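Missing here: one protein chain of the complex. Every other protein chain is in place.
Up next, chain A:
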Amino acid sequence: MTVTADGPLPPTPYDVAIVGAGVVGCAVARELARHPRLRVALLDAQDDVGQGTSKANTAILHTGFDATPGTLEARLVREGYARLGAYADDTGIPVERVGALLVAWDEEQRAALPRLAEKAERNAYPDTALLGPEELYAREPHLGPGALGALHVPGESIICPWTTTLAYATQAVRAGVDLHLNTAVRAARRSGGHLLTTSRGTLRARHLVNAAGLHADTLDRALGHEDFTVTPRRGQLLVYDKLARPLVRHILLPVPTALGKGVLVAPTVYGNVLLGPTAEDLHDKRATGSTADGTAALREQGRRILPALPEEEVTAVYAGLRAATGQEDYRITAHPGQAYVTVGGIRSTGLTASLAIAAHVTGLLAENGLDPGPVREPEPLTMPNLGEASPRPYQRADLIAADPEYGTLVCHCERVSRGEIRDALASTVPPRTLDGLRRRTRARAGRCQGFYCGAVVRDLFERGRA
């Protein structure tokens, strides 16, 4: 099992190199890892998997009911929904099938609901239902006054984006993929195969997959393609305290307008409440900061949807950048002469679609001359449970009886045990920073943000890595 973060890269050429270890790149790596004959490298500029858009999104497993019918995105989201749902059940990725309500706040919005139901049907999702105000308020008693009705989409679900990316990466690495972190690709050239100049030296590969997220256009240009430009669209989000969780039961979506999908309120699998995202077109691909205007606007909108929400404490504020391209579909393109596949413009549905994208990309590689060889299904995988819908380690008497470390809580707000931190540090793709540890265990992710546990968690992290 190979994960590297420094030193030179292996000199022997890989069959496939995947640039970008976000949820999409990791999914592609996992899919290719089903073919034991292939030598695969997964590269990322950062020191962990899933540090780009994949870690900072709204964490929804979309049915794809509102996709543009007939697009590649519509198909891959629909397929991805089924695949990831099943995969999550097998591996223990937290998913809660809470369902969504598209809430109409005026006549025009109410009039739009039947059209959305029709669109859902064209997307092969026939299970929606129109609700009148009475039924809506019965389902969501804390909803602000004035809602006229809603479209119920029972399949929309919430999921843990961190565990998803990590599960793919773990399985890929265990099946023989080399994960090279801290490896920024600076230039790409064709000479025999692909020759990548990286921050850690040269890497050779016969086939190349560009899953570089916000930077996919840059890499694409390096290989001579001017197909699209990524414009980061920032989404700021507020995470409310767990004590707010009883305020909301479904994902509460606005009725979409020309201006985009709008601001939602949703539970998270960790038992918080999410409010966001904003949609701001920017030029800086590093502008992942929150702004006073952004959070103020969100709080204002949140107050209308759930008047009790702003009374609760905010646990976290974050911002993610979607890879918008100005085009209404994914930009997944095979370049046959080049043994190269671009996976660009995976906007705000990539988490859901990831497994379907991976299968599609693998198909394109095969059409382009990659002989994947025989299939060997990977060993089954069980991920540590970060979700509140099934028992966490501290709730399991059996586990604590076998190992008291699972009963020794160190992060109190999130009830993370010393055993879980120890396990994360010893895992296949271990964390390299406290933030990486947080995404694997939730340690330090709670309302105190380290007031109580910060120093202890850091101590365990530093000693565990020593």
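Keep in mind that, in the parts below, a contact is a pair of C-beta atoms (placed from the backbone, for glycine too) under 8 Å apart; a residue touches a chain by one contact, two chains touch by 3 or more; residues count from 1.
As a convention for this text, contacts and distances are computed from a predicted model.
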{"item": "Choices \"Thioredoxin reductase\", \"Binding-protein-dependent transport systems inner membrane component\", \"ABC transporter permease\" or \"AzlD domain-containing protein\" - which one is the UniProt name of the chain not shown", "value": "\"Thioredoxin reductase\""}
{"item": "Selected from A:L148, A:A297, A:V314 or A:A334 as touching the chain missing from the view", "value": "A:V314"}
{"item": "Residue, one of A:L282, A:L381 or A:L409, that touches the chain absent here", "value": "A:L409"}
{"item": "Selected residue (touches chain absent from view) among A:P384, A:P430 or A:G454", "value": "A:G454"}
{"item": "Among A:T2, A:T257 or A:T433, the residue in touch with the chain that has been omitted", "value": "A:T433"}
{"item": "Option touching the unshown chain, where A:R122, A:R303 or A:R396 are the choices", "value": "A:R396"}
{"item": "Residue numbers in chain A that touch the chain omitted from display", "value": "239, 243, 286, 288-292, 294-295, 313-318, 391, 394-398, 400-401, 404-405, 407-409, 412-413, 415, 433-435, 447-452, 454-456, 458-459, 462"}
